[in-house]
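Pasting a structure below so you can have a look.
Presenting chain A:
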Amino acid sequence: MGILSFLVLIPTITIIAILFTNDKKQARLVSAIGTGIQLVLAGVLVWMYLTERSAGNTAAMLFTQDFMWYPNLNIHYAVGVDGISVAMIALTAVVLFAGIFASWEVEFLNREFFISLILLSGGVFGFFISLDLFTMFLFYELAVIPMYLLIGIWGTGPKEYSAMKLTLMLMGGSALLLVGLLGIYMNSAPAGQPLTFNLLEIAKVTIPIEAQRLFFPLTFVGFGVLGALFPLHTWSPDGHASAPTAVSMLHAGVLMKLGGYGCFRVAMYLMPEAAHEMAWIFIILTTISVVYGAYGAIVQKDLKYINAYSSVSHCGLVIFALLMMNKTSMDGAILQMISHGLMTALFFALIGMIYGRTHTRNIYEMGGLMKVIPFLSVVYVIAGLASLGLPGLSGFVAEMTVFVGAFQHADTFHRVATIIVTTSIVVTAVYILRVVGILLLGPIKNEEFNHFKDAKWFEKLSTITLLVMIAAIGLAPLWLSNMIQHSLIPIIQKLAVTTGI
Partner candidate 1 sequence: MNLNSFLLMRHEIVLIAVALIILIAEIFTSDQNKGRIRGLAIILFALNTIIGFFPAETGTLFGGMFTTIPLHIVVKNILNIGTLIVLIQSNAWLKTEENSDKFPEFYVLLISTLVGMFFMISAGDFLMFYLGLELATIPLAALVAYDRFRSQSAEGGIKLILSSAFSSGIMLYGISMIYGMYGSIYFDMLSPAMAMNSLTILAFIFFFAGMAFKISLVPFHLWAADVYEGAPVNVTSYLSVISKGAAVFILTVILFKVFPTISDLWQKVVWVIAVMTMTIGNLFAIRQQNLKRFIAFSSISQAGFFLLGVIGGNEMGMTAIVYYMLVYIFSNLGVFGVIAIISNKSGKENMDDYNGLYHTNPMLSLTMMLALFSLAGIPPVAGFFGKFFLFTAAAQKGFYILVLIATINTIVSLYYYLLIVKAMFINKSETPIPYFKSDFYTKLGLGICIAGLVIVGFASGIWEMIAKLAFGM
Partner candidate 2 sequence: MLNAGIPMEAFLVVSTLMFFAGVYGFLTRRNLITILMSVELILNSVNINFLVFNRFLYPDKLQGHFFSLFIIAIAAAEAAVAIAIIINIYRHFNTINVEDVDKMRY
Partner candidate 3 sequence: MEITVNHLMFGLFAAMIMVFSILTVTTRRILRAATFLLLVLVATAGLYFMLNYQFMAGVQLTLYAGGIVVLIIFSILLTSHISQKFEPVGWKKAYFSALASIAGAILCITTILQHKFQATTEAAKEIDMKLIGNSMLSTDRDGYALPFEVISVLLLAAMIGAIVVAKRKKLKE
């Protein structure tokens, strides 16, 4: 059994183990151990990957495994990773690990909570390792559906509404996606050859352009919904606002990345001609998305809404960068996914912790938290700085790569779009500083705040884990960037060859 299958197996085993626990303490201990192992495994995977690559293995996907599942339809259980998936897997493991600790003290139905959370993560891991579109789609939906319960049961505010909206919109996206995938499948092989769902196999053929025109938008928008593509992002503010801490973390941190990942791994990779043809539409949409999300965040009062809109903006940047379709911008897109995943997870973790103390998320009802809970506040500031793209933290690396990459297009359209997108960094600064100013700085707003205890050990563990990753990427991005760029080569080649660029 290859290492990749363990990524799916361990969550499964963890879930089963949680079923046999008796109380809250055992359940969370088991979860922590399970996710800890998963984290270690992800680390090992990164190490193995780098070793393998440096040993000169140039296969597109490493550690591949392939079992025939449905011979009749040529559906396989096929897994394999390249640098991008490895990075995403590591991201998931980190966020999950931090998420478990951030929800260390879930109030009721603990076992169910952890089970759902780990189930979700299992779906995500499965998605990232899949090479077969069918299993990919299976894991994709598997990752989306536990959200309903997680938000519905453990959420706050209008949780039922939000949970329903989120689930339905995301599943709506997957409805489009399904048609797109079927379309790809039906055109996956020249007449007479067996059809296939295998990503790498399909990439070898050129899907007829008529089919591409039909299925590219479906696939792209299908994934785009999860990637908060304007105007299909509205599940995000409500959903995130209502979700419990760990769920927001995992969802914004990882699940939304499935969208971006799918966009290039499936939609653009397999249908490059259509991608080139239609990119302009989505570039306009994502350009709007980036700026719009940022402006939208400025006036929000609810911490989670602010972060949700900020996610819209940042995730918009991901797709924007993907659509620029050169190595640098796509590298930036993936860096941005990872970076945004980490920092938004950190944000949500912090918001959860702050909310746990103040019992409000309205920024105007808070103030001066820096004095009473310095640890959390400082981390919040750092997260904020990461979000607004401060050098030395991950956000900067990602954004700059995107901007430089996007600017490599010679025509006015791309360039204007890039400049518009670039302005978002100012707007981002505005809303981040606004929040920091109102929330953390200034005089203490409420007498009761003086009784707050600063972060507990598990809260520290959770935030520091994320913080370390953010700083690590921010300070030494080269290895990660190289890993990603190397893996992007086949995709770029496919995108370039087919258009004669």
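FYI, a residue touches a chain if its C-beta (ideal position, glycine included) is under 8 Å from a C-beta of that chain, and two chains touch if they have at least 3 such contacts; residues count from 1.
Regarding candidate selection, all candidates are chains of the complex that A comes from, given by their letters.
Please read all numbers here as calculations on a predicted model, not as lab measurements.
**Q** For chain A in this complex, which listed candidate touches it: 1, 2 or 3?
**A** 1
**Q** Taking the complex as given, what residues does chain A use to touch candidate 1?
**A** Going by the criterion above, the answer is residues 69-73, 75, 134, 137-139, 141-142, 145, 148-149, 152-153, 159-160, 163-164, 167-168, 171-172, 174-176, 178-179, 182-183, 185-186, 214, 218.
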